[in-house]
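Quick one: the structure is below, and I'll ask about it shortly.
A single protein chain has been omitted; all remaining protein chains appear in their positions.
Each chain carries a letter (A, B, C, D and E) given by its place in the written order, and its residues are counted from 1.
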């Protein structure tokens, strides 16, 4: 249950409808997920968020990160922030981009390991080694 | 300033010294960073953490994640958890494993994007679409 | 599903009933929401939490913050902490205190922006400028 | 100590220099704080972040939030996310925009109250009341 | 709804089945909860997590923490991390280990108090007193 109405296509403002059209064209799919339908209540935020997401998560320049790695980073942040929606939507996206069960298993191991050592270091208040600091 | 003493090599218990020897052999370096020196106050935790870290972050089986991707996932979690030590040590590790400036720039963009959309979704309490749920 | 029973009016201890009476008198409404019904299992916590909430969120002294601004600060914290109940209850409270759709849209933009820059700064470990520190 | 070099004006790329010029013109001040100097290592992120921040935190449309309220929301998120840099820089910004000691005291009380009730509700797993859900 | 299938006993790999057998023997109960059924999709993570959990949460050496105190620490972390599943499962575990209503009430008070002062200190950026630092 969202704090706002999830807008149907018929309820969109002209500006929101234009963003939805770009989402559909970019993804090559008629499906528009609930995140955008909730954001559509505030068209400027809808547009800014979509434009930025498209730029950040899309194909990288030469030498950048591949799309699956980007999804894994995205899910990792979403787990640490406890965002149920984001974990579900981006795990689905990662699978659509080729994530295998073996990779997913390793990914969760790394997320668990990092969470554990984050807590140990914070509990111990271990100071940063000089060698880890850029000169 | 840690909550415990950072143990020098001379102050290690026999069990902790054995772990330090394995850290050095595994990494091919004499340097042992402060995280292990703080954990060394509790040898069972030192050993369990090192054994698990070595297994999780080391070379993957066929078809698993590459070491650099694992580091990026690790840093992503550490940023979201606000762990200064972990951000520094694993950013240094990622660079040692070949992270380029271009990749690092894209990585931070994804972390920023995920953090932003996590907050928007949590603010809006958007419900998960049925299509994102495994059957 | 709470970890405790949500107490009905008939199940309240005398002390909890007195707090419920004050909640109703203060709010001018017979409705008492689930937060208080779960807290009512521990009357001292119920009383201490209600007394403090009433003092903090009520009308300010001359020159303080207006009630709507207080609600927005409350929701912002609740989003960052991932508290579903709190986001829903205080978004409803903010609307009851006059929050408009335009204000809500801007509020979410700020929350998203802060979340993004928080992550970027933590990833970059940017040191605090001297000018931001009180003399 | 950042994970990247804090770039001086002499070290900026042409694109980063253009963003710095807009920061200075918009703020009417020659000072550019460390956040931008660390972001300047990745000019596309620098530009995207600055453009969005300028749009979000600047003057609102008719009926929007006032600049001081925006800063308080920003600080609230930054506190909950544990971002030292952000707390310092935006507390300084809020003061520059007129935050009084009395308002700051009330602000911290609300942040503390929300943090406490967030934890209580999460501990109790209190279900959301139907009345808080939009129809 | 998990991101993976919750495996029934019939669907377990041989390695996962061996872990389930140890869970049942250790706990003296046929019931295996969903956490293990979701982890069972990746048998190495299932085994490593169970082995570590058994070691950490089991009976302590002479002079260690009692099992109920361990559960309270576990719940406290889970509340702060916003983990619904963990709050429910470990609150149930704590009750099975003897947690009384009076103790639970005090526990929640401490969690609420800590959350509040964490936020106040982070908002104020109070520096650590020298006396709190180990020599």
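One rule holds in what follows: a contact is a pair of C-beta atoms (placed from the backbone, for glycine too) under 8 Å apart; a residue touches a chain by one contact, two chains touch by 3 or more.
Being a predicted model, the structure only gives us computed values, none of them experimental.
*Asks:* Could you run through the displayed chains and say which ones the absent chain touches?
*Replies:* Computed over the complete complex, the missing chain touches A, B, C, D, E.
*Asks:* Residues on subunit C that touch the omitted chain in the whole complex?
*Replies:* So the residues of subunit C touching the unseen chain are 1-5, 48, 52, 55, 128, 133-134.
*Asks:* Give me the subunit A residues in contact with the hidden chain, please.
*Replies:* Residues touching the hidden chain, for subunit A, are 75, 79-80, 82, 84, 87-88, 108, 111-120, 122-125.
*Asks:* If you put the missing chain back, which residues of subunit B would it touch?
*Replies:* Contacting residues on subunit B, toward the hidden partner: 1, 3, 41-42, 44-45, 48-49, 77, 81-83.
In this section, only the chains that are shown with their structure count from here on.
*Asks:* Where subunit A and subunit B touch, do the two copies share over half of their residue numbers, giving same, or under half, giving different?
*Replies:* Both copies, subunit A as well as subunit B, present the same residues to each other, with over half of the numbers appearing on both sides.
*Asks:* Taking the mean of the CA coordinates per chain, how far is subunit A from subunit E in Å?
*Replies:* The answer is 27 Å.
*Asks:* Where in subunit A do residues touch two or more of the other chains?
*Replies:* 1-4, 45, 48-49, 52, 77, 81-83, 88, 91, 109, 112, 119, 128, 133
*Asks:* Does the chain-touch network form a line, ring, star, complete graph or other?
*Replies:* Graph shape, chains as nodes and touching pairs as edges: complete.
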